[in-house]
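Just one protein chain is left out here, and the rest sit where they should.
Right after this comes chain A.
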């Protein structure tokens, strides 16, 4: 049975239309016209217990709006949402006990209290037993190293520490579902890696269902098997990341360092799109030509000092999809 079920979900907002000019300003004092903006139009998906799903899309695609409807702080215009059998907006407080939420952009801890006080407050809010609270604190302290800043007020924490505190706070009441909204934003490489390891661990060991929205494709690549890609309020892809990579990742890049620097490099099946001194970047389609064929072509006329073949990162695939549209997608969309 799916733990999250979303069917034909829609959300419109009425936005006050700004009139220009003096007359327009006077007019809007008395009567204001509204335009309807469809933030989410007809999205459906279901997520199984224990899944870790990347929910991605460009800015303004409708990600946060969907998440807000799943947490119950937004009522859908139409369609249905069910989270763990509960309709979130009808039963917000009940739903709150089943979910944990982390917003990378803002803390949910109490700004001017020592971190530990925030945790104790959450313990009361969610009625966590003393025993469970201690167990969880011990576990999180061990993995996230909370002890180095437990007595520091939240406002004095570094971003990395604050994010660790925030994610621990979201898990204190053993939620079944965790919503992560850009949990690694602004973190350095090491801190990002630590955060990912932790997310992976709690997903594995506690079987917590995780919905992750992020702009960092590395998060998605390292954490999720499945991704839901949305744009303009609609779902454009829902399925395994590996499939997207397979379909869109046919392009490879061969980078060669040559002993001399020729003016240009003409190759059959490959295109040198960048050069720097004696280093060339050659783009080729894996289905049309193999890397070894290209290398053979080059060695006929030049001596290769060094070479590497790069697979496209999911990042560049996604940005291509954003920019070029989804002409190729319909065949793989699993709705």
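The definition used in the following text is that a residue touches a chain if its C-beta (ideal position, glycine included) is under 8 Å from a C-beta of that chain, and two chains touch if they have at least 3 such contacts; residues count from 1.
The working rule: contacts and distances are computed from a predicted model.
Participant: Would you kindly match the missing chain to its UniProt protein name, picking from "histidine kinase", "FecR domain-containing protein", "ABC transporter permease" or "Phenylacetate-CoA oxygenase subunit PaaJ"?
Facilitator: The record for the missing subunit names the protein "ABC transporter permease".
Participant: Just name the one of A:41, A:68, A:164 or A:235 that touches the chain not displayed here.
Facilitator: Of the candidates A:41, A:68, A:164 or A:235, A:68 is in touch with the missing chain.
Participant: Given the contact definition stated above, which residue among A:43, A:96, A:180 or A:195 touches the chain not shown here?
Facilitator: Selected residue, touching the omitted chain: A:96.
Participant: Could you please point out the chain A residues that touch the chain left off the display?
Facilitator: 13-14, 65, 68, 71-75, 89, 92-94, 96-97, 101, 103, 106, 108, 110, 112-113, 117, 120-121, 124-127, 153
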